[in-house]
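Excluded from the complex is one protein chain; the other protein chains are retained at their positions.
Up next, chain A:
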Amino acid sequence: MNAIDGTDRHVKADDTPPPSLLAIVLDTNPHAWAHLSNTLPLSSAVANLLVFINAHLASGNANEVAVIASHSHKASWLYPTPKSATPSSSSHNGTSNSSTNPPAPPENPNKYRPFALVESAILSNLSHLLTSTTEAHLASTPTTLIGGALSLALSYIAKSTLLHSPLDTSLEATALSALADSETTHAVRIPLTSRILIISVSGDLANQYIPVMNSIFAAQRKRIPIDILKLAGDTVLLQQASDATGGVYMKPERPEGILQYLMMGFLPDVTARRSFVMPSAGGVDFRAACFCHRKVVDVGYVCSVCLSIFCEPTLPDNTCLTCGSYLSLRTAQTPQPALLPRKKKKKKRVAGGTDSTTPGGTPVGSGTPMHG
(Lines give C-alpha, C1' and ligand atoms only; values in the text may rest on other atoms or scores of the structure.)
Protein backbone atom coordinates (compact mmCIF):
# COMPACT_ATOMS: atom_id res chain seq x y z
CA MET A 1 0.00 0.00 0.00
CA ASN A 2 2.71 2.41 0.97
CA ALA A 3 4.54 1.61 -2.21
CA ILE A 4 1.59 2.69 -4.31
CA ASP A 5 0.70 5.82 -2.41
CA GLY A 6 3.98 7.45 -1.80
CA THR A 7 2.72 10.67 -0.29
CA ASP A 8 3.72 11.32 3.25
CA ARG A 9 0.56 11.49 5.22
CA HIS A 10 2.27 12.40 8.40
CA VAL A 11 0.12 14.88 10.20
CA LYS A 12 2.09 17.30 12.19
CA ALA A 13 0.66 17.39 15.65
CA ASP A 14 0.37 20.73 17.32
CA ASP A 15 2.78 20.40 20.19
CA THR A 16 2.79 23.95 21.36
CA PRO A 17 1.48 24.39 24.87
CA PRO A 18 -2.24 25.17 25.00
CA PRO A 19 -3.32 28.76 25.54
CA SER A 20 -3.59 29.77 29.12
CA LEU A 21 -6.27 31.91 30.72
CA LEU A 22 -5.37 33.72 33.88
CA ALA A 23 -8.26 35.01 35.94
CA ILE A 24 -7.13 37.42 38.59
CA VAL A 25 -9.34 38.27 41.52
CA LEU A 26 -8.05 41.47 43.03
CA ASP A 27 -9.31 42.13 46.51
CA THR A 28 -9.93 45.87 46.54
CA ASN A 29 -11.26 46.16 50.07
CA PRO A 30 -10.51 49.83 50.83
CA HIS A 31 -10.19 49.20 54.57
CA ALA A 32 -7.38 46.78 54.05
CA TRP A 33 -5.60 48.85 51.41
CA ALA A 34 -5.78 51.91 53.60
CA HIS A 35 -4.27 49.85 56.34
CA LEU A 36 -1.53 48.65 54.03
CA SER A 37 -0.85 52.11 52.60
CA ASN A 38 2.45 52.43 54.45
CA THR A 39 3.94 49.19 53.19
CA LEU A 40 2.27 48.59 49.87
CA PRO A 41 -0.22 51.15 48.58
CA LEU A 42 -2.88 50.05 46.13
CA SER A 43 -1.36 52.03 43.28
CA SER A 44 1.95 50.21 43.52
CA ALA A 45 0.25 46.88 43.84
CA VAL A 46 -1.77 47.54 40.71
CA ALA A 47 1.29 48.71 38.82
CA ASN A 48 3.16 45.55 39.80
CA LEU A 49 0.17 43.48 38.87
CA LEU A 50 0.06 45.10 35.45
CA VAL A 51 3.65 44.10 34.85
CA PHE A 52 2.79 40.57 35.89
CA ILE A 53 -0.18 40.51 33.51
CA ASN A 54 2.03 41.72 30.68
CA ALA A 55 4.47 38.96 31.48
CA HIS A 56 1.66 36.43 31.32
CA LEU A 57 0.37 37.78 28.02
CA ALA A 58 3.86 37.88 26.61
CA SER A 59 4.61 34.27 27.46
CA GLY A 60 2.10 32.92 24.97
CA ASN A 61 0.52 34.36 21.88
CA ALA A 62 -2.95 33.09 22.69
CA ASN A 63 -2.79 33.74 26.43
CA GLU A 64 -5.70 35.62 27.91
CA VAL A 65 -6.38 37.45 31.07
CA ALA A 66 -9.44 38.40 33.09
CA VAL A 67 -9.37 40.68 36.09
CA ILE A 68 -12.14 40.93 38.64
CA ALA A 69 -12.28 43.30 41.56
CA SER A 70 -13.68 41.82 44.73
CA HIS A 71 -14.86 44.99 46.36
CA SER A 72 -16.52 45.58 49.70
CA HIS A 73 -20.06 45.77 48.36
CA LYS A 74 -19.88 44.10 44.98
CA ALA A 75 -17.70 42.10 42.68
CA SER A 76 -17.01 43.92 39.48
CA TRP A 77 -15.17 43.39 36.22
CA LEU A 78 -11.96 45.28 35.62
CA TYR A 79 -10.95 43.52 32.43
CA PRO A 80 -12.50 42.72 30.02
CA THR A 81 -14.89 45.65 30.39
CA PRO A 82 -18.44 44.32 30.37
CA LYS A 83 -19.89 45.06 26.93
CA SER A 84 -23.54 45.84 27.54
CA ALA A 85 -24.07 48.18 30.38
CA THR A 86 -27.71 48.50 31.34
CA PRO A 87 -29.28 51.74 30.16
CA SER A 88 -29.88 53.02 33.65
CA SER A 89 -26.29 52.68 34.71
CA SER A 90 -25.02 54.19 31.50
CA SER A 91 -27.16 57.24 31.96
CA HIS A 92 -26.10 57.38 35.54
CA ASN A 93 -22.50 57.24 34.61
CA GLY A 94 -22.91 59.50 31.68
CA THR A 95 -20.81 62.15 33.28
CA SER A 96 -17.83 59.97 33.89
CA ASN A 97 -18.01 58.64 30.35
CA SER A 98 -15.61 55.85 31.26
CA SER A 99 -17.88 52.88 31.73
CA THR A 100 -20.07 53.32 28.67
CA ASN A 101 -17.27 53.84 26.24
CA PRO A 102 -13.89 52.83 27.43
CA PRO A 103 -11.55 55.52 26.20
CA ALA A 104 -9.25 54.53 23.44
CA PRO A 105 -5.90 53.64 24.94
CA PRO A 106 -3.38 56.38 24.57
CA GLU A 107 -1.20 56.00 21.56
CA ASN A 108 2.26 55.32 22.84
CA PRO A 109 4.69 53.99 20.28
CA ASN A 110 6.82 52.49 23.02
CA LYS A 111 4.07 50.28 24.35
CA TYR A 112 2.81 47.00 22.93
CA ARG A 113 -0.79 47.72 22.10
CA PRO A 114 -2.42 44.71 23.82
CA PHE A 115 -0.63 45.68 27.02
CA ALA A 116 -1.90 49.21 26.71
CA LEU A 117 -5.45 47.98 26.16
CA VAL A 118 -5.46 45.86 29.27
CA GLU A 119 -3.78 48.57 31.28
CA SER A 120 -6.14 51.35 30.39
CA ALA A 121 -9.21 49.16 30.90
CA ILE A 122 -8.10 48.04 34.33
CA LEU A 123 -7.12 51.49 35.47
CA SER A 124 -10.27 53.21 34.28
CA ASN A 125 -12.59 50.53 35.62
CA LEU A 126 -10.85 50.44 38.96
CA SER A 127 -10.91 54.18 39.36
CA HIS A 128 -14.57 54.17 38.45
CA LEU A 129 -15.21 51.51 41.06
CA LEU A 130 -13.39 53.49 43.72
CA THR A 131 -15.17 56.73 42.95
CA SER A 132 -18.54 55.01 43.06
CA THR A 133 -17.85 53.58 46.51
CA THR A 134 -19.63 55.44 49.26
CA GLU A 135 -18.92 55.69 52.94
CA ALA A 136 -22.05 53.72 53.71
CA HIS A 137 -20.69 50.80 51.75
CA LEU A 138 -17.54 50.83 53.77
CA ALA A 139 -19.23 51.22 57.11
CA SER A 140 -21.40 48.19 56.60
CA THR A 141 -18.71 45.60 56.17
CA PRO A 142 -15.05 45.08 56.99
CA THR A 143 -14.42 42.46 54.37
CA THR A 144 -14.75 41.73 50.69
CA LEU A 145 -17.11 39.69 48.52
CA ILE A 146 -14.63 37.06 47.56
CA GLY A 147 -17.31 34.43 46.99
CA GLY A 148 -19.02 36.43 44.25
CA ALA A 149 -15.75 37.32 42.59
CA LEU A 150 -14.71 33.67 42.55
CA SER A 151 -18.01 32.69 40.96
CA LEU A 152 -17.54 35.36 38.29
CA ALA A 153 -14.07 34.07 37.56
CA LEU A 154 -15.25 30.48 37.34
CA SER A 155 -18.14 31.28 35.04
CA TYR A 156 -15.90 33.35 32.80
CA ILE A 157 -13.45 30.48 32.61
CA ALA A 158 -16.23 28.05 31.78
CA LYS A 159 -17.46 30.33 29.03
CA SER A 160 -14.01 30.78 27.56
CA THR A 161 -13.42 27.05 27.60
CA LEU A 162 -16.59 26.58 25.59
CA LEU A 163 -15.64 29.33 23.19
CA HIS A 164 -12.37 27.60 22.52
CA SER A 165 -14.09 24.45 21.33
CA PRO A 166 -17.28 25.51 19.62
CA LEU A 167 -17.61 22.22 17.72
CA ASP A 168 -18.23 20.11 20.75
CA THR A 169 -21.47 21.53 21.95
CA SER A 170 -23.08 21.96 18.55
CA LEU A 171 -23.51 18.22 18.08
CA GLU A 172 -26.42 16.67 19.82
CA ALA A 173 -24.77 13.30 20.16
CA THR A 174 -21.93 14.73 22.13
CA ALA A 175 -24.36 16.57 24.30
CA LEU A 176 -25.83 13.22 25.23
CA SER A 177 -22.48 11.65 25.81
CA ALA A 178 -21.48 14.64 27.81
CA LEU A 179 -24.39 13.90 30.06
CA ALA A 180 -23.26 10.34 30.46
CA ASP A 181 -19.65 11.07 31.09
CA SER A 182 -18.57 14.64 31.40
CA GLU A 183 -14.98 13.76 32.14
CA THR A 184 -14.19 12.12 28.82
CA THR A 185 -15.63 14.88 26.70
CA HIS A 186 -13.71 17.35 28.77
CA ALA A 187 -10.53 15.55 27.82
CA VAL A 188 -11.43 15.68 24.14
CA ARG A 189 -11.85 19.46 24.13
CA ILE A 190 -9.21 21.71 22.79
CA PRO A 191 -7.68 22.51 26.08
CA LEU A 192 -7.62 25.96 27.51
CA THR A 193 -5.67 25.77 30.68
CA SER A 194 -7.05 28.18 33.20
CA ARG A 195 -6.03 29.25 36.62
CA ILE A 196 -7.25 31.74 39.15
CA LEU A 197 -5.04 34.05 41.13
CA ILE A 198 -6.53 35.72 44.17
CA ILE A 199 -4.66 38.70 45.54
CA SER A 200 -6.19 38.97 48.95
CA VAL A 201 -5.81 41.61 51.61
CA SER A 202 -8.90 41.05 53.76
CA GLY A 203 -9.53 38.70 56.62
CA ASP A 204 -12.93 37.65 57.93
CA LEU A 205 -13.75 35.46 54.99
CA ALA A 206 -15.30 32.81 57.20
CA ASN A 207 -18.76 34.32 56.83
CA GLN A 208 -18.62 33.44 53.16
CA TYR A 209 -17.52 29.94 53.97
CA ILE A 210 -20.28 28.20 52.05
CA PRO A 211 -20.12 30.09 48.73
CA VAL A 212 -16.35 30.05 48.73
CA MET A 213 -16.27 26.36 49.50
CA ASN A 214 -18.69 25.69 46.67
CA SER A 215 -16.47 27.64 44.30
CA ILE A 216 -13.48 25.70 45.50
CA PHE A 217 -15.17 22.41 44.77
CA ALA A 218 -16.22 23.61 41.35
CA ALA A 219 -12.66 24.64 40.61
CA GLN A 220 -11.42 21.32 41.90
CA ARG A 221 -13.71 19.47 39.56
CA LYS A 222 -12.68 21.51 36.57
CA ARG A 223 -9.03 21.17 37.53
CA ILE A 224 -8.52 24.89 37.87
CA PRO A 225 -5.82 25.69 40.40
CA ILE A 226 -6.54 28.63 42.66
CA ASP A 227 -3.40 30.54 43.55
CA ILE A 228 -3.38 32.79 46.54
CA LEU A 229 -1.22 35.81 47.22
CA LYS A 230 -2.17 36.76 50.75
CA LEU A 231 -0.89 40.21 51.52
CA ALA A 232 -2.77 40.66 54.79
CA GLY A 233 -5.51 39.17 56.93
CA ASP A 234 -6.11 35.74 58.43
CA THR A 235 -5.45 32.75 56.28
CA VAL A 236 -7.95 30.01 57.05
CA LEU A 237 -10.23 29.70 54.06
CA LEU A 238 -8.03 30.63 51.14
CA GLN A 239 -5.29 28.30 52.21
CA GLN A 240 -7.74 25.47 51.88
CA ALA A 241 -8.70 26.76 48.46
CA SER A 242 -5.19 26.56 47.11
CA ASP A 243 -4.55 23.24 48.78
CA ALA A 244 -7.70 21.60 47.49
CA THR A 245 -7.18 22.78 43.93
CA GLY A 246 -3.44 22.28 43.82
CA GLY A 247 -2.62 25.95 43.57
CA VAL A 248 0.15 27.98 45.12
CA TYR A 249 -0.30 29.70 48.44
CA MET A 250 2.00 32.55 49.30
CA LYS A 251 1.93 34.87 52.27
CA PRO A 252 4.77 37.29 51.65
CA GLU A 253 6.97 38.22 54.54
CA ARG A 254 8.00 41.29 52.60
CA PRO A 255 5.02 42.60 50.60
CA GLU A 256 7.30 45.25 49.07
CA GLY A 257 8.78 42.56 46.87
CA ILE A 258 5.36 41.74 45.41
CA LEU A 259 6.62 41.67 41.83
CA GLN A 260 9.18 39.04 42.70
CA TYR A 261 6.52 36.93 44.38
CA LEU A 262 4.23 37.23 41.40
CA MET A 263 6.89 36.42 38.87
CA MET A 264 8.51 33.55 40.70
CA GLY A 265 5.52 31.97 42.31
CA PHE A 266 2.60 32.51 39.99
CA LEU A 267 3.78 33.01 36.43
CA PRO A 268 4.04 29.35 35.34
CA ASP A 269 0.75 28.11 33.95
CA VAL A 270 -0.73 24.68 34.52
CA THR A 271 1.20 23.14 31.66
CA ALA A 272 4.50 24.47 32.91
CA ARG A 273 3.79 23.52 36.49
CA ARG A 274 3.93 19.85 35.68
CA SER A 275 7.66 20.16 35.30
CA PHE A 276 8.23 22.41 38.28
CA VAL A 277 8.34 22.12 42.00
CA MET A 278 6.02 24.91 43.03
CA PRO A 279 6.47 26.67 46.37
CA SER A 280 4.23 25.41 49.11
CA ALA A 281 2.98 26.83 52.32
CA GLY A 282 3.76 23.78 54.39
CA GLY A 283 1.09 23.28 57.02
CA VAL A 284 -2.44 23.98 55.89
CA ASP A 285 -5.14 25.08 58.28
CA PHE A 286 -7.97 22.73 57.42
CA ARG A 287 -10.45 24.02 59.92
CA ALA A 288 -13.94 24.79 58.78
CA ALA A 289 -16.24 27.62 59.72
CA CYS A 290 -19.45 26.65 61.47
CA PHE A 291 -22.74 27.44 59.78
CA CYS A 292 -24.39 28.89 62.83
CA HIS A 293 -22.00 31.61 63.95
CA ARG A 294 -19.42 31.58 61.12
CA LYS A 295 -16.77 30.82 63.61
CA VAL A 296 -13.73 28.78 62.65
CA VAL A 297 -13.96 25.66 64.77
CA ASP A 298 -11.44 23.06 65.91
CA VAL A 299 -14.03 20.48 66.85
CA GLY A 300 -17.45 20.81 65.33
CA TYR A 301 -20.66 18.86 64.92
CA VAL A 302 -21.89 17.79 61.51
CA CYS A 303 -25.45 17.14 60.38
CA SER A 304 -25.59 13.65 59.01
CA VAL A 305 -28.06 14.60 56.31
CA CYS A 306 -26.83 17.86 54.81
CA LEU A 307 -23.32 18.01 56.29
CA SER A 308 -23.81 21.41 57.88
CA ILE A 309 -21.24 22.19 60.50
CA PHE A 310 -22.18 23.50 63.93
CA CYS A 311 -19.93 24.77 66.64
CA GLU A 312 -22.03 23.73 69.61
CA PRO A 313 -24.06 20.61 70.29
CA THR A 314 -27.17 22.40 71.56
CA LEU A 315 -29.47 22.98 68.64
CA PRO A 316 -32.99 24.36 68.98
CA ASP A 317 -35.56 21.52 68.89
CA ASN A 318 -32.79 19.07 68.06
CA THR A 319 -33.19 19.87 64.40
CA CYS A 320 -30.55 20.79 61.92
CA LEU A 321 -30.61 24.52 61.29
CA THR A 322 -30.04 24.11 57.58
CA CYS A 323 -32.15 21.20 56.43
CA GLY A 324 -34.53 20.79 59.34
CA SER A 325 -33.95 17.09 59.82
CA TYR A 326 -33.80 15.64 63.30
CA LEU A 327 -30.33 15.95 64.71
CA SER A 328 -29.60 15.14 68.32
CA LEU A 329 -26.05 15.87 69.21
CA ARG A 330 -26.31 14.81 72.80
CA THR A 331 -24.42 11.60 72.24
CA ALA A 332 -21.75 13.34 70.27
CA GLN A 333 -20.60 15.30 73.25
CA THR A 334 -17.49 14.10 74.92
CA PRO A 335 -18.01 13.50 78.59
CA GLN A 336 -16.29 15.72 81.07
CA PRO A 337 -12.98 14.09 81.85
CA ALA A 338 -12.87 12.68 85.34
CA LEU A 339 -9.36 13.01 86.59
CA LEU A 340 -9.83 12.46 90.29
CA PRO A 341 -10.35 8.87 91.30
CA ARG A 342 -13.73 8.14 92.85
CA LYS A 343 -12.16 5.66 95.20
CA LYS A 344 -11.43 8.26 97.85
CA LYS A 345 -15.08 9.07 98.27
CA LYS A 346 -16.00 5.39 98.32
CA LYS A 347 -13.52 4.78 101.07
CA LYS A 348 -14.99 7.56 103.10
CA ARG A 349 -18.45 6.18 102.71
CA VAL A 350 -17.37 2.68 103.62
CA ALA A 351 -15.50 4.04 106.58
CA GLY A 352 -18.50 6.01 107.68
CA GLY A 353 -20.70 2.95 107.43
CA THR A 354 -18.47 0.81 109.56
CA ASP A 355 -18.16 3.53 112.11
CA SER A 356 -21.87 3.71 112.64
CA THR A 357 -22.53 0.00 112.73
CA THR A 358 -19.68 -1.39 114.76
CA PRO A 359 -20.13 0.42 118.04
CA GLY A 360 -23.84 -0.06 118.15
CA GLY A 361 -23.75 -3.79 117.50
CA THR A 362 -26.63 -5.71 116.00
CA PRO A 363 -29.65 -3.95 117.42
CA VAL A 364 -28.49 -0.55 116.19
CA GLY A 365 -27.40 -2.12 112.90
CA SER A 366 -30.88 -3.41 112.26
CA GLY A 367 -32.25 -0.05 113.20
CA THR A 368 -30.25 1.99 110.67
CA PRO A 369 -31.83 0.59 107.50
CA MET A 370 -35.21 1.65 108.81
CA HIS A 371 -33.99 5.20 109.16
CA GLY A 372 -32.47 5.02 105.77
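The criterion applied here is as follows: contacts are C-beta pairs under 8 Å (C-beta built on N, C-alpha and C of every residue); 3 or more make two chains touch, one makes a residue touch a chain; residues count from 1.
The working rule: contacts and distances are computed from a predicted model.
Participant: Which listed name, "Glutamyl-tRNA(Gln) amidotransferase subunit B, mitochondrial", "SD10403p", "RNA polymerase II transcription factor-like protein" or "Protein FMC1 homolog", is the one UniProt assigns to the chain that has been left out?
Facilitator: The chain we cannot see is recorded in UniProt as "RNA polymerase II transcription factor-like protein".
Participant: Of A:His35, A:Lys74 or A:Lys222, which residue touches the hidden chain?
Facilitator: Residue touching the chain left out of view: A:His35.
Participant: Determine which one of A:Ala244, A:Cys306 or A:Leu329 touches the chain that has been left out.
Facilitator: Spelled out, the listed residue whose C-beta touches the missing chain is A:Cys306.
Participant: For a quick check of understanding: of A:Ser155, A:Ser280 or A:Thr314, which residue touches the chain that isn't displayed?
Facilitator: Candidates A:Ser155, A:Ser280 or A:Thr314; residue touching the omitted chain: A:Ser280.
Participant: Please identify, in ascending order, the residues of chain A that touch the omitted chain?
Facilitator: Interface with the chain not displayed, on the chain A side: 30-35, 37, 39-44, 46-48, 50-51, 54, 103, 105-106, 108, 110-111, 116, 119-120, 123-124, 126-127, 130-131, 133-136, 138-143, 202-204, 207, 210, 233-234, 250, 252-254, 256-261, 264-265, 277-282, 291-294, 305-306, 321-325, 334-343.
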